[in-house]
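Heads up, one of the protein chains got dropped from this complex, but the rest are sitting where they should.
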Amino acid sequence: MPLPQEFHDIAARVNNWGRWGAADETGTLNLITDQVVREAVRTVRTGRRIPLALPLHQDGVQTGAIPGRINPLHTMTAVNQQIFGPGTVATSDDTVTMGLQAATHWDGLAHVSHSGRLYNNRPAGSVTAHGGAGVLGIEKAAPIASRGVLLDVARAHGAEQLPGGYAITPEDLDTAEELAGTAVRAGDIVLVRTGQLRHYLAGDRQAYAFPSPGLSLRTPEWFHARDVAAVANDTLTFEIFPPEIEDLWLPVHALHLVEMGMPQGQNWNLEQLSEVCAAERRWTFFLAAMAEPFVGATGTPVAPVAIL
Amino acid sequence: MPLPQEFHDIAARVNNWGRWGAADETGTLNLITDQVVREAVRTVRTGRRIPLALPLHQDGVQTGAIPGRINPLHTMTAVNQQIFGPGTVATSDDTVTMGLQAATHWDGLAHVSHSGRLYNNRPAGSVTAHGGAGVLGIEKAAPIASRGVLLDVARAHGAEQLPGGYAITPEDLDTAEELAGTAVRAGDIVLVRTGQLRHYLAGDRQAYAFPSPGLSLRTPEWFHARDVAAVANDTLTFEIFPPEIEDLWLPVHALHLVEMGMPQGQNWNLEQLSEVCAAERRWTFFLAAMAEPFVGATGTPVAPVAIL
Amino acid sequence: MPLPQEFHDIAARVNNWGRWGAADETGTLNLITDQVVREAVRTVRTGRRIPLALPLHQDGVQTGAIPGRINPLHTMTAVNQQIFGPGTVATSDDTVTMGLQAATHWDGLAHVSHSGRLYNNRPAGSVTAHGGAGVLGIEKAAPIASRGVLLDVARAHGAEQLPGGYAITPEDLDTAEELAGTAVRAGDIVLVRTGQLRHYLAGDRQAYAFPSPGLSLRTPEWFHARDVAAVANDTLTFEIFPPEIEDLWLPVHALHLVEMGMPQGQNWNLEQLSEVCAAERRWTFFLAAMAEPFVGATGTPVAPVAIL
Partner (left out) sequence: MPLPQEFHDIAARVNNWGRWGAADETGTLNLITDQVVREAVRTVRTGRRIPLALPLHQDGVQTGAIPGRINPLHTMTAVNQQIFGPGTVATSDDTVTMGLQAATHWDGLAHVSHSGRLYNNRPAGSVTAHGGAGVLGIEKAAPIASRGVLLDVARAHGAEQLPGGYAITPEDLDTAEELAGTAVRAGDIVLVRTGQLRHYLAGDRQAYAFPSPGLSLRTPEWFHARDVAAVANDTLTFEIFPPEIEDLWLPVHALHLVEMGMPQGQNWNLEQLSEVCAAERRWTFFLAAMAEPFVGATGTPVAPVAIL
C-alpha cells in the first residue's frame, strides 16, 4: 500500500535534497563544519573516555529475524604460528563474517529508499547486488566527530527504561534537552537513550527486539529544526516498533535517511554514559564515531567514544 | 632457531610486564590518562578532520601471501527490499567477510607471542582456535584517543617515500621529531610515515608489500623511553621487511606487542595528513582511532581520524 | 577426568591403526573396494533416486549452542548483472559462509582426537588453526560410493521415532538388519534411522538437538565386526546425548573416528527413504555421498543420493 499523505507532508518539511548541491552524498554530515568541531572539543573537561559499542560476537543482538544480518562470527586463521620456523616469533590471525548492521552501527544513506528514490533524488536502483551502493555508500560519509548531546529520555521520565512500544515525542526530546541543560544545535550528534538495551544486557534478546520504544513519526522535524548531523540510540529498531500507524513501516528511517540525508545509529550502549552524565550533571561531550569505509556499503559497525 | 641475545637484551630494557599490575591487559594504552586526553584536545586549532583509513574492498592491500588474511568481501543480503509489501519503504542490507588485520588496522596484544609468552607473562596458549584470545583480546583495549604526532621520516629525508628495505633508525625518528617541532611525550600516538603506501595507491600491491621500509630493531627503545601509547605507520609489515638480521623475523612486533604491551597500526594512509601538516607547519593533532571490540580478536580494522 | 577403562577396552577391540599401513589416511573407506562397488551397483532395480540432504539455509539445524558452527548464510554478489553492457546476457552470482559440520555432513577423521592422538596414531597437534588438518583432512577421503543399507531402528520398534535419549544397542541393529532382510557386509555404508529428524522437520530445532536418541557405546563393535565403511544417521549428535556414562562425552565419535578411522554422517534426512524402503520391502541401494574436498577440513557438507 502507498505511503500515507501524512508521511509525504512531513517529508516535504524535512527534505534536504539539493541543499548541498545536486551531487552531494554527505547529507547532514555537511553540518559538522570545522567550526563545529573546534567548539566540540571545548566541551571536554575531564578527559574521561566512555566507549559506546557493544562487544562483537556470536551472542550479539540479532535474533535471526532479519535474514542475513548475522551476529559477528570470529574465526582464527592462525594460532601462535611460527611462520618462519621453530623458536621464532609466533603470530595469531583471525577473520570475521558479520552483518554490517548487526551490532552497534550507523545506517548509511543507501540503507533505505522509498518511492524509488534514495537521498538527494538518486535512483534506488543505484544499489545493486554486485556493486552494493553505487552512490551514497558508507565510504562517502564525512568523518563523524562532533559535539555529542545525550538526551536521556528514560531518565527524564524518572525511569530505568521506557516501556516496550513507547513512542518518543518531540515533547520528550524537549524535556530531555532541558535535563541536559543545553540547546541542541547545528552539527550536533544526538544520542537518545531509551534504556531498552537493558533487556539485552540482562540476557533477553527477544525482549530487546520487540516491542521496542523508539523515535516517533513526529521527531524528524525536531531534529531537522535544529540541523542535527546524526542521531543514534540504544534500540534495535531505532524507531518505535511495531509502528504507530498500521502498515506505515520504518517511516522515521525514510525521513532521516532519504529525505534529510541523516545517518542513524542503532544498538549503542548508552548505559555507562547515562550514569556518568547524571553524576557530573552535564550531558555534552566530544564524540568520535567514525564509519569504517566499506566501499558500497549501506551501513557500518562503529566503535563510538564519548570524551567528557 | 632461537632468538638471538641482542633481541633478549633489548627486550629486557623495554619490558613493561607487571608495570600496571599482574592482571593488566591494557599495556601502554594505560598511558593515555584523562590528563593526556585533556591536553590532547587542546592541540585542535582548525577543526579539520583527516581520515586515515584505506577503503575496505576486495582490491585491498593483501596479496594473498598470508593465508586467510583476505581483503574485505562485501555482499548484499537485501537490495531495496520492501519487507512489508509493495509501496512501502525499502531497505538494503549487507555483510562482510574479512581478515581483521587485512586493511588499516591495529595489531592487538594477542597477535604475537614469543618464547611461549604473550604480554604480561600470559601463556601463549591463552589463544585458541575456539575462543580466540582468551586474554588480551582487542575488546580489552582501552579507548584509543590521544594526541597524535606525525613523524614524517620520508619528508625529513626530503623524499616522497623511503626506499624499499630502508631501516628506520632512532636517529631518523629524532630528525622527524625535530621537523615536527614537538617533543614526543607519554601517552602520545606516534604515526611514522615512510611513503611506502604510495606504491599501493599507484596500483602496485606487490611493490607495497615487499621489500618494505619500516621500523628497525633499535626503535622500540626510542618509543619506550618516551612512553608512547601506540605507534602506527603506512606499511604492510610495520617493520623493515625482509628483516635486518637473518632469521630474526618480526622482532619489532615481538618487542612492541609482547614486551611493551603496545598496539601497532599498519596500512594507515598518511598521505593527506603529511600534506596538511607540512602546509600548516604543525605535526600534532587530536587522534581518535577506536578498536572495534571483537571479542577474542587479535586485531581490528580501524578508521582513524586526525583532527587538526 | 580421564577416559574410563571400559572405553579403552572397547577401543582396543575396534582399533584399526596400522591395518592399512602406517601412512594411511583413508581408514575404513579402504573397505570400499572396486569389487564392493561393482556389487553395489547391482542393487539398483528401479533407478529411483532419493536425495538425503537437508536444504542449506539460515533455518538449518544448528541452534547456536556450538560456537562457530553457523547455519549456511547465502548472499548474492550479483543479480542479473549485465557485465558486458545493457541488452546482453545477465548473470547472478552468490557466496556462502557455513560451518562445515552445520548441515547434512560427514565428520572427517581429523574431527576428533583423544589422548593426544588422531586416527592411525597421528598427533592431535597435526590440526592447527592456520593449516587446519595437516593430516587426515577430508580432501584425503576416498570417493564415497558403495552399497547402502538402511537400518530403520524406529520402524523396527514400530515407532515413528525413538524417544529422546534412547540408546541404540547392538540388539537394535540386529533387529533392524533382520527387517532389512540382508546381512551387513564389508564396505557397506550403514544408515541408522531414529526418526529424530522429525522434530526438526516439524519446526522444533531444540527438541531435535536435545535430548537425542543415538548410537550407544556398544555399537562400534557391531560395525567393526562387519567392517562397515561408514555410518550415518538422522540426528544432530550421532550418538545418544546426553551420554550414557556420566562425563564420558562423545565416546562413539572417538571410537569411530580415532580408533576405527571410520567417517560418520549426521543430520541425514532418512524420512523419504524409510517410506520407500518399507513400501518396496527392500532396504539396500546404491549410495553416493561424496565429500567436498576442502583442504585441511575436519568435515564436509554432503548431498547423498540413494539409488534404488
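Letters A, B and C mark the chains in the order given here, with residues in each chain numbered from 1 onward.
Here is the rule we go by: a residue touches a chain if its C-beta (ideal position, glycine included) is under 8 Å from a C-beta of that chain, and two chains touch if they have at least 3 such contacts.
Given the structure is predicted, the values throughout are model-derived calculations rather than measurements.
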Shown chains that the omitted chain touches within the full complex: A, B, C
Residue, one of C:Gly27, C:Gly164 or C:Pro304, that touches the chain absent here: C:Pro304
Selected from A:Gly27, A:Pro51 or A:Gly68 as touching the chain missing from the view: A:Gly68
Sole residue of C:Ala129, C:Ile168, C:Met260 or C:Cys277 that reaches the chain not shown, by the stated touch rule: C:Ala129
Touch list for subunit A against the chain that is not drawn: 67-68, 73, 75-77, 79, 95, 97, 129-131
Sites on subunit B contacted by the missing partner chain, in the whole complex: 58, 64, 67-68, 70, 73, 75-79, 81, 92-93, 97, 128-130
Interface with the unshown chain - residue positions in subunit C: 1-3, 32-38, 40-42, 44-51, 53-57, 66-70, 72, 74, 76-80, 83-101, 110-114, 124-125, 127-129, 132-133, 139, 142-143, 145, 247, 249-251, 253-254, 286, 288, 290-299, 301, 303-305, 307
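Simple rule for what comes next: only the chains that are shown with their structure count from here on.
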Overall pattern in which the protein chains touch one another (line/ring/star/complete/other): complete
Separation of mean Cα positions, subunit B and subunit A [Å, integer]: 26
Contacts with two or more other chains, residues of subunit A listed in rising order: 67-68, 70, 76-79, 92-93, 97, 128-129
